[in-house]
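First the structure, in the form of structure tokens, and then the observations on it.
Note that one protein chain is taken out, while the other chains of the complex remain in position.
Up next, chain A:
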Amino acid sequence: MKVVVDEEKCVAAGQCVNAAMDVFDQREEDGIVVLLDENPSDDLADDVRTAAAVCPALAIRIEE
């Protein structure tokens, strides 16, 4: 699994961190998404899919 985030689209809702905090964080100064792990392991796959699904700005893309 490969994860791609779009910082321009991100609205800092924090949903991705809620869903998968080992993979996503938020930038200190404005809360914009920080990708901690662009190739998360299989055991995190469900959480990462949830993160992409609950992102209100559609800023997370998953390439399987």
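In this section, a residue touches a chain if its C-beta (ideal position, glycine included) is under 8 Å from a C-beta of that chain, and two chains touch if they have at least 3 such contacts; residues count from 1.
By our rule, contacts and distances are computed from a predicted model.
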From "MoaD/ThiS family protein", "OFA family MFS transporter", "Cytochrome P450" or "Gluconate 2-dehydrogenase subunit 3 family protein", the hidden chain's UniProt protein name: "Cytochrome P450"
Which of A:Ala13, A:Leu44 or A:Ile62 contacts the chain that the document leaves out: A:Ala13
Residues of chain A (touch criterion as defined above) contacting the omitted chain: 8, 11-15, 17-19, 21, 25-26, 28-32, 50, 53-54, 56-58
